[in-house]
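These notes concern the structure reproduced below.
The complex appears here minus one protein chain, its other protein chains still in place.
Order of writing sets the labels: A and B. Residues in every chain begin at 1.
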Amino acid sequence: MTVEIRIDPTRCRGHAICALMYSEGVELDRWGYGRVVDGTPEGRRSIKRALRAAAACPNGAVVVEDSADRRIRLAGRGPDGG
Amino acid sequence: MIDATLRGVRSTNAAPVHRIGDIGDEGTWLLAGPSADQGPEALSSHLTRLGSLRPFECAGEYRTMLRQSGLRGRGGGGFPLAAKLDTAMLAPGEPMVVINASESEPASRKDWTLSAYRPHLVLDGGAVIAAVVGSSEVVIHLHRGAGAPVASLQRAIAERRSAGLPDPRWRLSLGPDGYVSGEASAIVSLLGGGEARPSFSAVPMAHRGPSGRPTVVSNAETTAHVGLLVRTGPHAWGAAGSPSSPGPQLVTLAGGAIDPGRVVEIAGEATIGEVLSATGHRQPPTAVLVGGYAGTWISGWAAWNTTFQREGLEAHGAGPGCGLLGVLPEGHCGLAETARLVGYLAGETAGQCGPCVQGLPLLADGCRALAAGTLRRRGLRRLLSLADVVEGGGACRHPDGAVRLIRSALDGFADDVAGHLRGEACSGAQRPPVFPLPEVDPSDRVWR
Partner (left out) sequence: MLLFGLVLGVSLGLGYVIASRSGSLLHNKMLPWIMGRTMGVAAYLTLTALVAAGIWLRHPWRTTFRVPTPETLVRAHVALAAATVVLLIGHMTSLALDKYAGVGWSGTFVPWHAQYRPTAVALGTLAFYAMVLVAGTAVLAGSIARRVWFPIHSVSAAIFCLCVVHGVLAGSDGHALRWIYVATGALVVVVQVTRWTARYAAEHSELEPL
């Protein structure tokens, strides 16, 4: 399975958790907002870390989707918050 | 108001025909028909001039025509319309069709002009798109403060109803006036009962918009082109452009242009110099601002022989965007204008994304300091690194546009930048600004 991780900038409030959990693919900018630098985690460990980052972000700003079909959301909140 | 500045440079041996025309001029495409002083074109005149459409019977045929035409969105993104429609047709659910006539670009008037004077052409295009994607309703979105276009469209819809045209249901939607509120995803989120702020999704809206339905948003000019090209045929229509941007196009003159707010149509290829001389300019200005307020500065001399088309502008890192052609007259300070524009853009953030909210005001401060001559080399370096951080940090392209404007200013006005950094007095900065900004009171800002 190939997955893709993205950060919704309209939701991110700079809690910096994503950068702790998925440190290989997320950087924080000078304000502490997360910015994805490697959006396609490879390997089981990395994918797992990405999924954890998505589940942990207090604002649900981190979204992990199946990159083959972006409608399949694996972790993170939807635009409606559900 | 209408002067016959039709520049028919017809050469004998099949070279492309250049035409730059005003509304009602001979040889124009979208703007052909009655002149502006006759107000919105009536349905009867529209139908005698162009003939009627049968959107439902001919949907398949129209779809092929749209695909052959290569029509690209005329709002800034420049995405091929046919591809958008294909995506929407393949996606589950009944597509939602939106005509964006809100034209948030403060100086642009082309969608305004079309909605106010050629409402039936715009509505025809909407009917065709709806028939192609199989949607029973078309939403026409305008800013609340739009004025004339609202009345004109309302009248046109009533006319069509009583004439019994085979139309989809029309719904006029009026939204808040802000700059980013006219962004496609903001409109759709407003229509879905949310706020008129851009939203973030990697799934194209044509596949699944914020409302959950596939959504096709095209602006008034794009839609009007649809209404036109299904009548003229895609080839004749496409020949009135260039291979990379087929079809005629509308340009709004702005800033220090002789007649700011004037909308002209370019059929065929035309250089910026030709457009400007057709509208009364005798020599290249200091610089031109291309594509919108979040556009690109090009120095006047370089621009003069550049075609106002995708491939010509790309050589200068610019794009036609919303079709704005702003003029910075001799003796005015491009850095001061840039600072004002960036300040305006900063005030127009939808206040959602960190880098946009935090970064744009700082960028605006930096530009103001540069314009005032108080910025030094170190400050400029900081400004540039800040621009790198801000770029791509938002859900919509708003911050990127501001960054592009700043970079092109630093590039295009490099000599002035050097002078300002040394703190030399700049006479241009004292002059009254040429690019008008809408009065915005942040406490009046509404998102619904």
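Just so we're on the same page, a residue touches a chain if its C-beta (ideal position, glycine included) is under 8 Å from a C-beta of that chain, and two chains touch if they have at least 3 such contacts.
Since the structure is predicted, the reported quantities are computational estimates derived from the model, not experimental observations.
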For subunit A, the residues touching the chain missing from this view: 13-17, 19-21, 27-28, 30-32, 51-58, 60
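Following the convention adopted for this analysis, only the chains that are shown with their structure count from here on.
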Computed distance of Cα centres, subunit B from subunit A, in Å: 34
For the subunit B and subunit A complex, residues of the former touching the latter: 197-203, 208, 210, 352-356, 358, 389, 393-395
Residues of subunit A touching subunit B in the complex: 4, 6, 8-14, 29-31, 33, 35, 65, 70-71, 79
